[in-house]
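As structure tokens, the structure follows; a few thoughts come after it.
Here the complex is missing one protein chain, while the rest keep their positions.
So, chain A:
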Amino acid sequence: MNDLTPTSEERSAKLKGLGHSRKRVEDARFTQGKGNYVDDIKLPGMLFGDFVRSPYAHARVKSINVEAALALPGVIAVLTAKDLEPLNLHWMPTLAGDKQMVLADGKVLFQGQEVAFVIAEDRYINADAIDLVEVEYEELPVITDPFKAMEPDAVVLREDLAGQTTGAHGERRHHNHIFLWESGDKEATEDVINSADVVAEEMVYYHRTHPCPLETCGSVASMDKVNGKLTVWGTFQAPHVVRTVASLLSGIEEHNIRIVSPDIGGGFGNKVGVYPGYVCSIVASIVTGKPVKWVEDRMDNLMATAFARDYWMKGKISATKDGKITGLQCHVTADHGAFDACADPTKFPAGFMNICTGSYDIPVAYLGVDGVYTNKAPGGVAYRCSFRVTEAAYFIERMIEVLAIELGMDAAELRAKNFIRKDQFPYQSALGWEYDSGDYHTAWTKALNAVGYKDLRKEQSERVAAFNRGETRSLLGIGLCHFTEIVGAGPVKNCDILGMGMFDSCEIRIHPTGSAIARLGTISQGQGHATTFAQILASEIGLPADSITIEEGDTDTAPYGLGTYGSRSTPVAGAAAAMAGRKIRAKAQMIAAYLLEVHDNDVEWDIDRFAVKGAPEKFKTMAEIAYASYNQAVPGVEPGLEAVSYYDPPNMTYPFGAYVCVMEIDVDTGVHEIRQFYALDDCGTRINPMIIEGQVHGGLTEALAIAMGQEIAYDEIGNVKTGTLMDFFIPTAWETPHYTTDFTETPSPHHPIGAKGVGESPNVGGVPAFSNAVHDAFRAFGLRHAHMPHDQWRIWKIANDLGMHG
């Protein structure tokens, strides 16, 4: 070796593998406007489809007259439920075991519901034609409150389910009831709570909101009648599942369907489900023999495609006098809207809501979730969180705060007293999960020290005293949160979507000159998969990340996978990538040994090469091995260097974090200012610190939006009051504070590289941190709980209700 021989560090750095803040390779096209989104797809002769939507939240459809619309030049056809019925496509199955109208069949059940699909030569003609479709409605009573929906004499919403006392998830005990899902030991929990020293009780509402991705949902369907092949480009977070569903619904053989997810402009759960627009664009293309495009506008998106949350969570938490938690009970009234179209694994109609014991060692617990129909849009997706995990985290982090008030105890101390200890992992929770790993006390202490917690509390009590003396009208809130997520769904034994096990996949081909392409069953919507999956592979196979192309989203080329949502890409597809990489390396080892004329066991892996044990100067690099695999006849070894892995995770992963939000609140105007936000995330092995930081910034900003103003609100007659960005809060740079990020690193013991997923942590942990800051500011003045979102009016109202305006 001489001075020009690269050191191990230099060789490692060249790979840009795990732990390297590699720049995002996607951004060259995104920042130059060169992305290729669904609406960028333009095919010769393409037609456009759009919906006539219901202005009523609940009405009978008496008649639909399409004559005037059809008479407009440029209008090709108008589809109604009657046209879809012979194809049995006027209704479609939902991911939650319910069914949903594709086009209004006899009645409409929410404002914005799809009534007719107009197909025209361009979007302008489409818009004119929609105005010409005459629909006669007969109004019916509207229910927007899930508690009223369950009253004995409430109007029947789902007439199609008349007489059905059993649904996809068991007994329906009322005509507007969907399911009761239970977890834990009800009687034992009641016994503990009834005999406890201290019990805190609260109704915690997590309001209805919406993922509102920058790009709305859309699809382009193209039926080639010559070769019988259907191609659909669309905003699909799970393209392979869409192909299977499309095949089952249409009867077209699965090999004749190609689903392509091109660049996707944000998903956040909004693009997991199957929507009437997809079905109608496919039918329209089959009927007309031409490509048909459907793209939502913003109002359509906010009004009709999947919402998130809308959980009324009634909780009881019990503890000993000195603050040791003894039991937790939670009953949820879940407003699912008109159809149960939640995107959850089949066996989990309330998602993983039973992670609601959070980061705490709670000996006994019970959760019951009642799903209820109302006259609101269907959905219930995991908006930047794993299935219902943000609801669960918000619930437990509010209950802890309320319990701290009941005990007269510091909320940080109460948390630390009840955390699952490091030595308890793997930890079996009272509601049935096996937490894989964690070190909560270390993270918590680090967070409290970083923000100077004791000094903050001192400053806060001085501020309260100054307020009481009339010297200030501003309060200080310290919002605490320690969250534990459950992500990476999931083990095939208990997780499936429409019967498809929730494994994921990766297929790698190494090219002769030492570069590679890897295809995965997931699909990036902005997460940076092309950057990070290449890094996982670089560390596994010793080729530079810059020499590895990542491809996803085309079902004709990518291996089958369940898609990207619920922070599952890194835990599941990332694991598949590592495992496929290890298969490549195993074959490379045999080739290297042959080339070095030693036994297979006499070579060892060294960053980017195999070297002879004890003689590191004798080696073959991966690039050399790749070339040899194509031009040397290695006895007993097939030519080429390829591998595929389908990974069935043995368990979920459990990322966690400690967040602190310091907030100033003006009592007289309700205006808040975030003075400091500290976010410590533990996502196990860190693949790309820069991308993690970006994910945390983005997720915290969405959490800020949700906690401080964003909602889908309805009035009594079912109007969506927040159907435009004028009323639906999206933070801009103006509202977004500075964030400080930090980390601890507790690798997942069962994941091949120890990674746990991070994209959703900041939303899960951020919402309770912001909300708790608001509550904490008013704790000294008697506030126990106030519902989100904490917009200025609602904060002002807290102060007003507490008599703080004189």
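The working rule: a residue touches a chain if its C-beta (ideal position, glycine included) is under 8 Å from a C-beta of that chain, and two chains touch if they have at least 3 such contacts; residues count from 1.
Assume contacts and distances are computed from a predicted model.
S.K.: Just by its UniProt name, which of "(2Fe-2S)-binding protein", "YdbS-like PH domain-containing protein", "LutB/LldF family L-lactate oxidation iron-sulfur protein" or "CoxG family protein" is the chain not shown in this complex?
M.R.: Choosing among "(2Fe-2S)-binding protein", "YdbS-like PH domain-containing protein", "LutB/LldF family L-lactate oxidation iron-sulfur protein" or "CoxG family protein", the correct UniProt name is "CoxG family protein".
S.K.: Of the residues A:Val52, A:Leu109 or A:Ala149, which one touches the chain left out of the display?
M.R.: Only one listed residue reaches the unshown chain, and that is A:Val52.
S.K.: So which of A:Ser12, A:Thr80, A:Thr94 or A:Gln111 would be touching the chain we can't see?
M.R.: Counting the whole complex, the residue in contact with the absent chain is A:Gln111.
S.K.: Touching the left-out chain: which of A:Gly670, A:Gly723, A:Pro737 or A:Gly759?
M.R.: Hidden-chain contact among the options goes to A:Gly723.
S.K.: Please output the residues of chain A touching the missing chain, sorted low to high.
M.R.: Counting over the whole complex, chain A touches the hidden chain at residues 52-53, 55-57, 111, 130-131, 133-135, 299, 303, 715, 717-721, 723-724, 726-727.
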